[in-house]
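All protein chains but one are shown in place.
Note that the chains take the letters A, B and C in the order they are written out, and that residue 1 is the start of every chain.
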Amino acid sequence: MAELITYRDAVARAIAQEMRRDERVVFLGEDIAAAGGVFKTTKGLLDEFGPVRVRDTPISEEAIIGGAMGAAMTGMRPIAEIMFSDFLATCWDLVAVEIAKSRYMTAGQVEVPLVIRTANGGGLRFGAQHSQAVENWAMMIPGLKVVAPSNPADLIGLFAAAVRDDDPVMFFEQKSLYPTKGEVPDGEIVDELGKAKIVREGDDITLVALASMVPRAVDAAERLQEERGISAEVVDLRSLVPMDTQTVLRSVTKTTRLATVEENPRLCGWGAEVVSIVSDEAFWDLDAPLTRITTPHVPLPSADALEDVTLPSVDRVVETVAKVVG
Amino acid sequence: MAELITYRDAVARAIAQEMRRDERVVFLGEDIAAAGGVFKTTKGLLDEFGPVRVRDTPISEEAIIGGAMGAAMTGMRPIAEIMFSDFLATCWDLVAVEIAKSRYMTAGQVEVPLVIRTANGGGLRFGAQHSQAVENWAMMIPGLKVVAPSNPADLIGLFAAAVRDDDPVMFFEQKSLYPTKGEVPDGEIVDELGKAKIVREGDDITLVALASMVPRAVDAAERLQEERGISAEVVDLRSLVPMDTQTVLRSVTKTTRLATVEENPRLCGWGAEVVSIVSDEAFWDLDAPLTRITTPHVPLPSADALEDVTLPSVDRVVETVAKVVG
Amino acid sequence: MTATATDVGDAIDQDTKLALYRQLHRLRKFEERAYRLFMDGLVKGTSHLSLGMEAIAAGFGEAQREDDLTYCTYRGHAHTLSRGVPMDGVMAELLGRANGVCGGKGGSMHLTSVEHGVMGSYAIIGAHLPIAAGAAWSAQLRGSGQVTVCFFGDGATNIGAFHEALNLASVWKLPVVFVCENNLWMEYTAIADVTAVEHPAADRAGSYGLERIVIDGNDPDAVYLEATRAIEHAREGGGPSLIEAMTYRHGGHSRADPGTYRPQEEVDEWLARDPLPMYRQRLLDAGVSESDLTAIEDEAQADVDAATEAAKNGPLPELDEAFTDVFADGGSSWRN
Partner (left out) sequence: MTATATDVGDAIDQDTKLALYRQLHRLRKFEERAYRLFMDGLVKGTSHLSLGMEAIAAGFGEAQREDDLTYCTYRGHAHTLSRGVPMDGVMAELLGRANGVCGGKGGSMHLTSVEHGVMGSYAIIGAHLPIAAGAAWSAQLRGSGQVTVCFFGDGATNIGAFHEALNLASVWKLPVVFVCENNLWMEYTAIADVTAVEHPAADRAGSYGLERIVIDGNDPDAVYLEATRAIEHAREGGGPSLIEAMTYRHGGHSRADPGTYRPQEEVDEWLARDPLPMYRQRLLDAGVSESDLTAIEDEAQADVDAATEAAKNGPLPELDEAFTDVFADGGSSWRN
């Protein structure tokens, strides 16, 4: 059996699944308990798990993430919410310099099994300080795992894998996906980090996408097929670290062309890393320049019309791919 | 006339040059005034410019950078020191979310002409929290300019350009370069942001390097020539934003091969961006896979022998390039 | 509270009181309209209103010198308007129009008008406190005599930047007035549930060598007098002040939030302390005529109506604007 649920509701279901399974899983963040989260992603958790395990915090991101780290290194498995991924900047030291490095600096003595989940990305007209796609910030940091699901079923399965993982996992929920729906099987769902998915097969070009860019890449692929007879294969990367480079390389070897579809702004986006892997390891298989479709290197504007011309659109993917293949 | 001075002494000379020229230039940071900086890079400035313009701060990186921003947007041209670039993480919100975005969000009303200078990178056995090369953190953020000189003359000239620039500039001094010496002409030195330099000409491969990796790339090039008859061209990128892609592309078009030499850890390093540009725009000129030589994706270890196997070494550059060309 | 309403009111001349009254109504009517436009889908994204909290913006706006500087938050409509920024440009910005103060790139959370000393509305909690300190440092360095006023919510008192900014401002004796608008709630969580002291700002003033100040933020006169004192203190080189102004938002935190998480008793108590009717009565008691007050109210409404029309009729931004203003050359190019 399966059920059609929203990406939003998948969040609470994923957290509940893991909290039921393991007493050590606790959840902290701003407005997550009584209010059920500002995106209504955590409704019902306080009722089911009580105020000891589901806890509202002050507006103190360093205390939230530091607190989660201290708990994780002493036997708990915390889930911390950073309300908007932009706010990671206010606790970046804890994330990038403490959590990420502790296992290494202590030669494995310290383990930090936690999940930081956060609403990432644009599309809601929230302006430059509440819309950033910062998955590449996390990817840059050795010691962090980085996950970004594109649909409800993946969200639950990857979240479960993240909670069960003994490493710190940055879990990016794309906030524009919250209202979107997807089929989710009944019962426990547990997926695996580091496995990309080919969500549409094709022969002429490989489109590598992530999170909200996956449905756009798929739509573009449909249109490319219909309008221009171009057959695009779409890979949903799902996790940036660990990265399933083999799936990408196999696909590119077959299609001989690559475009990445990235929400992060251009410079040093995750697609640059994908391109650098492909241009090194699949070089001799390539039949066209490697292309990146990204948000241009600008902070995001607030006005809807302006925001719409920054994020990669289906149109832009179609036009760009047509040029690469054409 | 010219003089041989250290990269360390070039810092104070650069700051003094700009403070003499423009009253609006003020300088703040931890231990920069009376003590002359923990790396002794700012000696003499307090004496010459006094405690109003050269000011020690509390250990409050957010106040330092926020303070610099507030001053910059109201008519001053502050220089802020972040002692080790690792500490940028403690004020990343101010850097990446406030300073970088204010001009854009206000449609150009707000201008933030400041320079954040910081000791970046490894090699001094300071361990994982005092050795990071984080130039790619800054490069990722739309609205920031990013500079990293490799020698004393460039340091002074690029610093002057940074102070005179109306945009916020992240100025990365590679701390292992502080004791190194170079020729510096007499008198005022003013360089230009966004101009790469070909520091060694060659025909078989282009090595793009930055800061401390430039001398290593040059040494490697000499050895490649002597030991293997490979002629490598070395490009000192000097500034990541703006980036002189034309110089890189021209060089690669000539040599038909590219390797980047990066101190930042592997994932989403600046070299990935360079590779993505080249593999898109010079694709048809390429004769070999594009290769990146980086610090591997690990936090840095403290022990000297261990640190030495992480940072790209001359040996590693030689071996890797030999394989690419060979 | 430092003083009762009737005490303090006497020190203020009639013109100022009428100006305060005018401002209260301008702000109230603007926010009511902004809410409606949000519900109508014309304000996109989000918006945070100062309904019920107008007396703070009004009191400070009246006390500030023309060249003084303001730093505020995403809840910044009132603070922007109270500095004399034309309503048209603010309303148009909410609607994402080219004639908005930020050409539509900022939106409701990032209102800015440098020309009027409104140096920005910041949407990351606490971030603007050190920035405001820096602006005050600049005024000190330039000897301009400008005072910076920095507004923030009760929730901001628990973030690190608050602590760093207050300490630096105090040590450097900066001409800055920090104003905590304590409306008892953060988003949907009560400040009392997550804070170690009763008055999240004032009870911490001692940590920065500052005086403990709590005022009735719903009393325009009390706000105006304390604002005047603190601003003069700063202007004369006396250094910063930290003022906690008690207030309440009539509606929810943002967007369409009905604010139902708050106890009805608490809401009722504070609705009874709405600054507008309270101040109206005070002015009537002081001999101002009903018709004068009604004229002011009507004028405020007319201004809001006109601004709404100007905003609705404002052009949409050119799409190319998305790629301007990243760098000083006006563009967004990061390469040659």
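The rule is short, and it goes like this: contacts are C-beta pairs under 8 Å (C-beta built on N, C-alpha and C of every residue); 3 or more make two chains touch, one makes a residue touch a chain.
Computed from a prediction, not measured in an experiment: that's the story for all the values here.
Visitor: Which of the visible chains would the unseen chain be in contact with across the whole complex?
Guide: A, B, C
Visitor: For the full complex, which residue in A:V241, A:C268, A:L286 or A:L300 touches the chain that was left out?
Guide: In the full complex, the listed residue that touches the missing chain is A:V241.
Visitor: Using the touch definition from the top, which of A:A63, A:I230 or A:L258 touches the missing chain?
Guide: Touching the chain that is not displayed is residue A:A63.
Visitor: Which residue, A:D9, A:D31, A:D93 or A:D154, contacts the hidden chain when the whole complex is considered?
Guide: That would be A:D93, which touches the missing chain.
Visitor: Tell me which residue among C:G209, C:P315 or C:G331 touches the hidden chain in the full complex.
Guide: Residue touching the absent chain, from the options given: C:G209.
Visitor: Write down which of C:M39, C:V197, C:A286 or C:A302 is the residue touching the left-out chain.
Guide: Selected residue, touching the omitted chain: C:V197.
Visitor: Just checking the interface: what residues of subunit B touch the absent partner chain?
Guide: Touching the chain left out of view, subunit B contributes residues 30-31, 34-35, 38, 56-62, 86-87, 89-90, 124-130, 266-267, 296-299, 301-307, 309-310.
Visitor: By the contact criterion defined above, which parts of subunit A meet the unshown chain? Give residue numbers in ascending order.
Guide: 26, 52, 57-58, 60-63, 65-76, 78, 93-94, 97-98, 102-111, 113, 142-143, 145, 165-167, 194, 241-246, 277
Visitor: What residues on subunit C make contact with the chain left out of this view?
Guide: For subunit C, the residues touching the absent chain are 158-164, 166-167, 170-171, 193-197, 203-204, 206-210.
Operating definition for what follows: only the chains that are shown with their structure count from here on.
Visitor: Based on mean C-alpha positions, I'd like to know which chain lies farthest from subunit A.
Guide: Greatest centre separation from subunit A goes to chain C.
Visitor: Counting only Cα atoms for the centres, state how far subunit A is from subunit B in Å.
Guide: 30
Visitor: Using mean CA coordinates as chain centres, what's the gap between subunit B and subunit C in Å?
Guide: 40
Visitor: How many angstrom lie between the CA centroids of subunit A and subunit C, rounded to a whole number?
Guide: 36
Visitor: If I count partner chains per residue in subunit C, which residues reach a count of at least 2?
Guide: Residues 102, 105-106, 110, 122, 124, 127, 160-161, 321, 326, 332, 334.
Visitor: Do you know which subunit A residues sit against two or more other chains?
Guide: In subunit A, 86-87, 89-90, 127-129, 267, 297-299, 301-302 touch at least two other chains.
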